[in-house]
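Below is a slice of the complex: some chains, not all, each in place.
Chains here go by letter, A, B and C, matching the order in which they are written, and residues are numbered from 1 within each.
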Amino acid sequence: MVTQKKLLLIFRNPPFSSSANRDNLDIALACSAFDIPVSLLFLNDAVLQLHKNQQSHLLEQKDLTKTLNALEMYDIDQCYVIDEHLARYQLSKDDLILNCHSLAREKLASFIHDFDVVINL
Amino acid sequence: MTSSTLHIINKAASNSQLYRDCLDSLHDDDGVIFIESAVYTACGAEPEMFSNFNITAYALKTDILARGIQDKISEKITVVDDGEFVELCCLYKKSVSWF
Amino acid sequence: MIFSLIIYASQTASQSEQSALRFTRNALQQGHTFHRIFFYGDTVTSMSNLKITSRDEIDITDQWLELAKETDLDLVVCIAAAVKRGILDQQESKRHQKSAANLKEGFCLSGLGQLADAIIHSDRVITFGN
């Protein structure tokens, strides 16, 4: 029997700057479909990916917001941000499209420690 | 037309080495334009880092609107549309892109 | 004013190609001209005609071609950058005895001399990169 592993996906990029955020989200959906428990951590500039009021059509890009909003349908509701990273961009949790848990920066190491597999794109 | 340079930067300020190199390269009367992910630098306190220089800092409107941060842009920043970006590239004698 | 652009960024990895396209459209509207658009580095992989864009996405490469049709843009893809990434026109495909050519029609493979020429003959050379 295979033991269930906890997967953490770390996001580090602002929106529209690379395909990494979308690629990482696609991993989240695929792994969730295989019943792997998935958590998402939006580090640093990646909190900007969660900012409300984005208008991706202005850049003729696909809207990642839709996929992010669909996460709950896939039973992925473990999303995390770091307080200090929100503050750096003068954001509060209300400015985000997802309902995120916030972590103190000092707790980051023990948070990561608890996972079995980490993918950091 | 000036004899100065327009510096075009497109990364967020977390790329601090890129910003340091750009700052080191700023001549009197040069301009800086924040495009793509660099428009976040035009928010709040961040443009302070450019305040020691006699330069004008611009930010590209389309990229600001796409990111939904139009209400957060610092008053020190001149927001320009796509057409005005072209005009700036004519106004300044050359450009240096930082990416 | 005569512009040339260097585009140096993978289309999938950045917004650069879209920024360059918007810049070009706006400059043309203002009556400026373009000596050349030079696609270099990882950008060249966008010019594959085997690329499949999903229905809800926009292929920026095709928009370059539309713009070029209306305005006679010179869209040059660096030949050295292209062949080492597997983007071939008929001639290169034959020369290297490969099974297919995949450069999108409307783009032209050529050498870095075309970039030097663009530097000489343009009032402004703007780089969009990542």
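We take it that a residue touches a chain if its C-beta (ideal position, glycine included) is under 8 Å from a C-beta of that chain, and two chains touch if they have at least 3 such contacts.
Not measured: the values here are computed from a predicted model.
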If every kind of chain is shown just once, what is the true count of each in the whole complex? A x2, B x2, C x2
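The rule we apply is simple: only the chains that are shown with their structure count from here on.
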Chain A and chain C: spacing of chain centres that average the CA atoms, whole Å: 33
In whole angstrom, the CA-centroid distance of chain B from chain C equals 25
Taking each chain's centre as its mean C-alpha position, how far apart are chain A and chain B in Å? 29
Among all residues of chain B, which ones touch two or more of the remaining chains? 36, 62-63
By residue number and range, which residues of chain A touch two or more other chains? 16-17, 59
Mind listing the chain C positions that touch chain B in their complex? 1, 3, 9, 14-16, 19, 22-23, 25-27, 29-30, 32, 124-130
Under the definition above, what is the set of chain A residues touching chain B in their complex? 14-17, 44-45, 48, 51-56, 58-59, 89-90
Please output the residues of chain B touching chain A within their complex, sorted ascending. 11-12, 14, 36-37, 40, 43-44, 62-63, 65-69, 72
